[in-house]
Structures are given as structure tokens and as C-alpha cells.
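For this depiction, one protein chain was excluded, whereas all remaining protein chains were kept in their positions.
Right, chain A next:
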Amino acid sequence: MAVLSTPRSAVQLASKGRPVREHLFRIALIASLGIAFVFLAALLSYVLVEGWPRIDSRLWENMPSVRNPDIAGAQSAITGTLWVISLTAVLTLPTGIAAAIYLEEYADKTRWWNRVIELNIQNLAAIPSIVYGILGLGIIARTFGLGFSVITASMTLGLLVLPIVIIASREAIRAVPPSIREGSLALGATQWQTISRQVLPASIPGIATGSILALSRAIGEAAPLLMLGAVSFIRFNPDGVFASYTVLPIQIFNWISQSREGFHVLASAAIVILLLILLLMNSVAIWLRNRYQKRW
């Protein structure tokens, strides 16, 4: 009996139909990834092929125009985008990270107002961006009197991405093990020393990644800026935060709505530029992450 039962149990171990299911699951996962990848590749190759004839120095040396697609460029839109996104970063990152530190390290979660704040930050992240445009127009442009300027655009986009920055930073801060905080405090460090010398350095990779993803969203936004004066053809570069401006997504939108074919080519070329800026930002995120991880 004992001799017979050994091979039987071996057979039972081998077949339960699980390998097939595992396999199907794997295939489904790879297929999902494949779909995302194929669409992205199609999109990229389309704009590259379409825009190729116009990806040359005219694009960044000339100003926008609707008269002649051959001499029109996107210089003011490129500089406008850089101005707006840099100022957005300057305004949003310190605020967002500070808010995340407060919520994670200081806020007493048993107090109702802290819970209300938390809940509303989650909700804010889900509000359509056009609503922020209305807010920016009503309060920042009109009430604050900042008009249709770079700073109005940056403040509006800043509000738009602030919840994302806060949520990403909180995740990163929460990922630092409590034992690190305890170890620091037990040595007589103050809470602020513990945060600034242990918690923040340990969470910088996560904060950087989240922040840059948030800014990547801001850089592609056209809807709120449509309401904030970015629509007109601007033929000069912004010379400060109070200057008029336009940005790449709006410029692209304007050209695509022209009927002449030459402008569509120009739009594709501008999309490539926008994608390059995005790629650059993401590389910075990866570089930051690797740099800080290597040090430890």
C-alpha cells in the first residue's frame, strides 16, 4: 500500500489545473501592457512622421503666425510653456510638500478638521480642470487683478496639480519606516530635525517622481488656460511673470483648427517639442531618484 500511495500523491501534486490559469493570467497582463504600448507607439510615430518636415530651426526661432505656415514657428509658445511650468513648480512644490509634511507628521488624525482636509484633498484631485480655469479667471485674473499673465496661469495650474503633489508626497513620507523616526527622536533630535534630516531625504525619490508626474500633467493642460488669455497669437516671449503668454498645447490647438495642411504639419512638429520637454522632465525625475538611492 505504501508503495502504491507514493506515486499517486505525486500525481496529485502535479495536476490541479493551476499552471494553465497562471499562464492565462500572465498572458492577459502582457496583453494589457501590449495594448498600451501599441497605442503609444502609434501616436508617437504618427506625430513624428507627420511633423518631420517642420522639425527644424524655424520651429524654435520663429514666432507663431496664421498667415504663412512655412515661416511660422512656436518660439513664444515654447518659452511660454517653460515660464509657466517653472513658475508652477516654484509655487506648487514647496506648498505641496509642506502640506504633506503637516498632514503626515504633525496633524492629529483624531481631530475632525484634519480628516475634512484629507478627504477634500482627495476630492480636489478629481475636479475637471476647466473648473480651475473658471476659478483662475474669477479670482486670480479679476479679483487679484493679475490679468492674463504667466503668474495667473501658473497659480491656476498650481492649484490644479497641488492635490497630486500632496498625495504623492504623503505616500513617499509614509513609506519611511516609523523606526527611523523613533531612532532619531531617541537620540534627542527635535521633530523638525527628524523630519528634515531623516524623513525628507528618505522620501525625496518618491516626492520627486510624484511631483514631476504632476507637473507633466500641468504642462499638457490646455482647457483652463483657454479661459486665461492664452488663446491669442502672441508674437513675443514673456519677459517676466506678469507678461502675456501662450503655451504649446494652446498653440497646437490653434494650428490644428486652421484649414491649411501646412499648419497641421506645424502642429505635429510642436507636439514633438512638447513630448521632448516631457521626456526631459521625466529623465530628471529618474536621475534624482537614482542619485539619492545610490547615496544610501
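Rule of thumb we're sticking to: a contact is a pair of C-beta atoms (placed from the backbone, for glycine too) under 8 Å apart; a residue touches a chain by one contact, two chains touch by 3 or more; residues count from 1.
Here is the rule we use: contacts and distances are computed from a predicted model.
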{"item": "Identity of the absent chain, which is to be given by its UniProt protein name, from \"Methylene-tetrahydrofolate reductase C terminal\", \"Phosphate import ATP-binding protein PstB\", \"Cytochrome c oxidase subunit 1\" or \"Urea carboxylase-associated family protein\"", "value": "\"Phosphate import ATP-binding protein PstB\""}
{"item": "Residue in contact with the excluded chain [from A:R21, A:R115, A:R142 or A:R197]", "value": "A:R197"}
{"item": "Selected residue (touches chain absent from view) among A:S184, A:S211 or A:S268", "value": "A:S184"}
{"item": "Hidden partner chain, touching residue among A:S57, A:T110, A:T143 or A:S259", "value": "A:T110"}
{"item": "In chain A, positions touching the absent partner", "value": "108-110, 177, 179-180, 182-190, 193, 197-198, 202, 296"}
